[in-house]
Each structure stands twice: as C-alpha cells, then as structure tokens.
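With one protein chain withheld, the remaining protein chains of the complex are depicted in position.
Each chain gets a letter, A, B and C, in the order it is written, and its residues are counted from 1.
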Amino acid sequence: MHADTITVRFFARLREELDTETLEVSARSGLTAGALLEELAQRGGPWAQLDGDQPVMVAVNQAMARPATALNAGDEVAFFPPVTGG
Amino acid sequence: MHADTITVRFFARLREELDTETLEVSARSGLTAGALLEELAQRGGPWAQLDGDQPVMVAVNQAMARPATALNAGDEVAFFPPVTGG
Amino acid sequence: MISVQFEDFDVASEYTALRDSGAGTGAIATFTGLVRDSGDMEGVTGLYLEHYPGMTEQVIAGLIEDASKRWDVRAARVIHRVGRLALCDQIVFVGVCSAHRGDAFAACEFIMDALKTSAPFWKKELTDDGEHWVEQKSSDLDKTRTWE
Partner (left out) sequence: MISVQFEDFDVASEYTALRDSGAGTGAIATFTGLVRDSGDMEGVTGLYLEHYPGMTEQVIAGLIEDASKRWDVRAARVIHRVGRLALCDQIVFVGVCSAHRGDAFAACEFIMDALKTSAPFWKKELTDDGEHWVEQKSSDLDKTRTWE
C-alpha cells in the first residue's frame, strides 16, 4: 500500500468470481465507495455484477460503510456479499 | 397413609414454624383444601398464620391446586409458602 | 433429563449430552444459575434449598412439555440442586437443543423463568447472625406472566 493509493479487497463469492483478492487504485479527490464500485463494474465480464442486481456490501477501513462514503489515500475499502456467519 | 385419611404436608417456613412435616386428617364428604386450611388455622399459635396475611400455596396430589379443590380419601395435600427456587 | 440432587453438576457433561442427544440439530442454549456472593441481606454465607420430592420432578417435566409445544425442542436437561450451598456454587442448569437458535433461547429462558415461579423449591439464606427464608420476588412472577 502506497500513501497515494487505496487498497481494495474482495471476499467470498466476489473474491472467487473476480479472481481477485486485492488491488490498488489511485486516490482521487471526490472518490466515493459507490463511484469506485461503478468504475470497477465497467471492466466487464464478472466485474459487471458489481453494478448488478446482487447486493454488494462495502466496508471502509474495516467498518461498514455506504456508497456515499468518501475514500482517501491510504484507505482500505472492501466489497463483499451479505454476510452469512454463525 | 390409610384409605380413609388425607395426608397433609408442610414445607419450608411453614414446616419449621408449625414444627410439623406431615399429619393425617380424616376424609370427609365436601372437604376442600381451603376448608382444611381454615380448620388447621383454628389450632391457634403458629397455625393461625394459615388463615393470615401471608400467602399459602396448596398442592393436591403433587399438582398445584386452589382452595376450592376437593379432597378425597387417599389424597396428599401440601401447604407451603410461595416458591423461591432457581 | 431432569435431576434434583445434592451433588454439584458438571456443565461440560450436560452440554455434551445435549449435543449427542440432539444430533444433527444446530443450536444449544444453556443457562446456569449460581449463588451470588451477596443476597437479600448483608453477610450471607450460604444457602439452604428445600424441595417437594416427587412434585418438583413432575412440575419440571410439565414445563419441558409446555416448552416443547411452543418451540422446537430436540432435547432438554434441567438440574436443580438442594441442600446446603456455598457462595458462588452452581444451583441450577437448564439446557435446550433445537434446530433453530431462536427456539433454543426462548425455550431455555421460558423453562428457567417458569421454574423460578412454579417448581416447589424454597431457599433459605444462611448468615453469621442466623438464617431466614427468602421471600418470592414479584419480579419473578412478572417474568412468568410475560410468557402466558
């Protein structure tokens, strides 16, 4: 992780279907979790589901967040399906 | 226990204060738990409390009962304070 | 399984028995009641518990039956101690095994609450200055009413 990047993590079904555990994106002024999700969905293929019917949960710095949550350099943002523990 | 008697049992504070664990009374037509309690209260001394302010619970044949419950020969009736287990 | 006993009990064995008897189900809720180190009055050194042998077991069996009618109960175990107990001793154990966690919790709490108000046990507090019978708390009665 670099000071000017944001770390993106995926879990469970998303991690498997995107075949990606983690990636780095550059931090930009005004970037939100929702905007990043839409941007990633434009990669097409399995990524399109990020903007689809299935719910995608988001956490920023290991706390539940919302699409409107702002992302800053050094942040860790995670996308994952609804949780199914217990 | 005889076929023509009713066994009366006392528990906890009542057993101690009446200094009586068990006694036998003769079965009579129309006798109820409440009538028996009033009868015993007339013995006076500590027995008077059976007809007093303190609540007295009654069980007939080991199931919770009410003052109106009829008593028959061979029955076991118990009087005790409200329960305080657990 | 219902037991009224003088001896202490082992929560581990009870849990294992529940797990084995409800094989294949997913949820086990347990409750254990202990003697508090402070009672209704200062200087309590222990408890003495009396019960009505025979009736106690019947009442508890009835409570488990009632719970089984309202919730999914695959197995239930209730142990209540009697006789002299020291501070911090275990008094009562209620364990329920169910297919659903909500049912396990509800049945376990229902049996425990009802036990307090309808099973014939009486508790005496022992202190350095003597002993006295504990009076029933209205809060216990209220708890059972919420289940009716």
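Note that a residue touches a chain if its C-beta (ideal position, glycine included) is under 8 Å from a C-beta of that chain, and two chains touch if they have at least 3 such contacts.
Remember, it's a predicted structure, so these values are computed and weren't measured experimentally.
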Touch partners, limited to displayed chains, of the chain removed from view: A, C
Absent-chain contact - pick from C:Val4, C:Ala27 or C:Ile60: C:Ala27
Missing-chain contacts mapped onto chain A: 9, 11-13, 15, 59, 62-64, 78, 80-86
Hidden partner interface residues of chain C, rising order: 10-12, 15, 19, 23-38, 87-88, 99, 101-102, 104-105, 108-109, 112-113, 143
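The rule is simple: only the chains that are shown with their structure count from here on.
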Residues within chain B bordering two or more other chains: none
